[in-house]
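Okay, handing you the structure first.
Note that one protein chain of the assembly has been removed; the remaining protein chains are unaltered in position.
Order of writing sets the labels: A and B. Residues in every chain begin at 1.
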Amino acid sequence: MMTVVSAELADTSVGPPRWLASPGKIVVRLLVYGVPTVMILAPLMSFLAYSFLEQKDNIVTGHLTLANYAAFFQSGSYLYVFFGTVKLAFVVATVALFLGYIISYLIWRLEGSTRYLLLLLSALPLVMNYVVKIYAMRSILGFNGFLNSFLMASGIINAPSKLFIFNQTAVMLAMAVIYLPFGILPIFLALERIPQSLLSAAADLGAKPGQIFLTVILPLSLPGSIAGALFVMVIALGDYLTPQMVGGSEGFTFGRAIWSQFGMAFNWPFGAALAVVLLVTVIALIGLASLIARKARLG
Amino acid sequence: MTAALSEEEVVRPNVIQLVGVTKSYRNLNVLKPVDLDIKDGEFLTILGPSGSGKTTILRMIGGFTPPTSGRILLRGADISQVPIFRRPFNTVFQDYALFPHMTVAKNVAYGLRIRRRPAEEIKTKVAAVLETVNLTDKAERYPSELSGGQRQRVALARAIVCEPQVILLDEPLAALDAELRRSMQEFLKDLQRRIRTTFVFITHDQEEAISMSDRIAVMDHGNLIQVGTPQEIYYKPRTEFVAKFFGENNLLPAQPDNNAANILESPLGKHSLPASAKGGGSFLLAIRPESFSIHDGSELRQGQSVCVGRLENVTFLGATTQLSLNVGKAQQTIKVRVPTGQSGNNLAFGDDVPLRWSEADVNVLPRG
Partner (left out) sequence: MTRLERLTIALLWVVGGFTFMVLYAPALIVILFSFFAMKNHQIDWSNFSLEWYGRLADNSQLLAALYNSIVVGICAVVSATIISLALAYYMKTGVRRGRAYVEFIIFLPFVLPAIITGISLLVAFREIGLERSLITVTIGHIVLILAVVYRMVTIRLDTLENSQIEASLDLGANGLETFLYVVLPQLRSALLTSSLLAFALSFDETLVTFFLVGGETTLPMRLWAMMRTGFTPEINALVSVVLCVTLLFAALGAMSLRESIERKP
């Protein structure tokens, strides 16, 4: 402590304390910390606050209340939609993990320019317009869509099937296709992190390729891959447009429930409360993902 | 630091004075209070191992780091609070810090352009400086197209073109290979003589410091240990650290004589304790191997002493030959370096060799 005190004394003997040095610096500091706070943190806070406001007869009264949360937890239908959506997102993430792992593993085994090209090709759908992808999925899955036409033309079915559109399956299929590319890249990076020397060591110790995969590659890449899949689950949880487009009335999801509060139902405080429930779920998932990723790094 | 000016200071005024300058990060004292005068037109080297605080001093002079306490004076005026870009110093960085997106000429012109000098003046000055560093033909190249030595000279040119009062060099030769390093050392020294600008040069290489500097400031663990000419530093080290840091040295333990307080006893014999070395306890004697010569039996001059050592080893070093001899009751090994012809070539291991040295070459150091 002595040195700290003497240093401070010395500073004042040299001139004014550093933080007083220039008012310009204070302005800069205010801007640097203020702009992100005002643009991002403040809206988040106001949205959190909104979920505790009371609404009566379509008017926000300004009183604090927990009624919005109570309404969610006491309503069977909202809870049902919530857990249904969590399940849906989980299935989408699992599909992304499974297929994403296969694709990443195949690309990872390659060498040279094919490797780069295929990696680029698997990332390219990320930049395709989101609305366009939903639209395309609908034109594939729809009653008069490509899938039905294909199945009928090949004689598998006689009449167009309603299995693929306006239900939970349709939402699941569309989301799986749209969000799969988000899973490929993290899984590929998890595979890339495995030191080449470990594979050589395993081979040197007599492991066959299949054994190397099961004993070295899979255990080392799985945590990172699961973290990537959890990221997909987070995105799928918050989507409210895909279910609207291909889900119809049967494909109602939690995202749509939140959206409707800000649109048709116009109950913002309740919508904010539902969004907070989503936020908490998402934070839990992200926390889980970073926990898994950290565990994996510590070995 | 006394206020009165000594004679030499009148002749060569101080450009920069550090007065009680310290630096600490949190509770870590990187630099203990340092007083240092840098004289106009001199080549001063700050020498020390890594972590000794030498770079910190340079960065504080340059204005890159503020001192925690103390003052930095430029010709008497306090510049401790003056920002980097207003200080009349220029730095040659260890990694050269050439701007990769500018040609050599643009790099060199940068300081002048910033000062809004007329285009014509910039052109002439840049051309002249590039001439000085032999890079006229590389003016339109980019730094990435140059060799290490060439980049080094661009960095120098960029620093001198603004005609600063002091040029600060932060281990500029560290990245070069041995041969290039030697030629750059000569080039630097020569350049400094021509442009008569004060150079403050940082290095951890003792030979470099000795061969280039007018004065050397030796640093260790945040302390400024000794400042002096290369000869003073080499022959009159004030601490064990300095004595060991430069070249080969004999360090011998010495105790005060039981009977006479101002007499020291060492494996070489008895020495009078200089007034400067006060206090009881034990001391170290430092004496250079080349300060000994083989005693030929001729008459001793004033202040010369003689002792006998048993020859243990002979190493031929070219112009000189190094003898390892055991002296004193404790059979302490000392190294003696004599011109190769002088050893007589007829010495055999186990021979008793008479040695002669001057007491003036013996440095009594506190044992730390």
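Just so it is clear, a contact is a pair of C-beta atoms (placed from the backbone, for glycine too) under 8 Å apart; a residue touches a chain by one contact, two chains touch by 3 or more.
Bear in mind the structure is a predicted one, so any value in this text is a computation, not a measurement.
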{"item": "Touch criterion as defined above, residue of A:Val81, A:Ile165, A:Leu180 or A:Ile217 at the omitted chain", "value": "A:Leu180"}
{"item": "Residue of A:Ala170, A:Leu220, A:Ala275 or A:Ala296 in touch with the missing chain, whole complex considered", "value": "A:Ala275"}
{"item": "Contact partner of the left-out chain, one of A:Tyr33, A:Tyr80 or A:Phe266", "value": "A:Tyr33"}
{"item": "Among A:Ile26, A:Leu124 or A:Leu163, residue touching the chain not depicted", "value": "A:Leu124"}
{"item": "Residues belonging to chain B that touch the chain removed from view", "value": "62-64, 83-86, 89-91, 93-95, 97-101, 110-111, 114-115, 144, 158, 162"}
{"item": "For chain A, residues in touch with the removed chain", "value": "28, 31-33, 35-37, 39-44, 46-47, 50, 99, 102-103, 105-106, 120-122, 124-125, 127-133, 135-140, 144, 146, 148-149, 152-153, 177, 180-181, 208-210, 234-235, 237-241, 245, 255, 258-259, 262, 268, 271-272, 275, 278-279, 282, 286"}
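Here, only the chains that are shown with their structure count from here on.
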{"item": "Whole-Å gap between the CA centroids of chain A and chain B", "value": "61"}
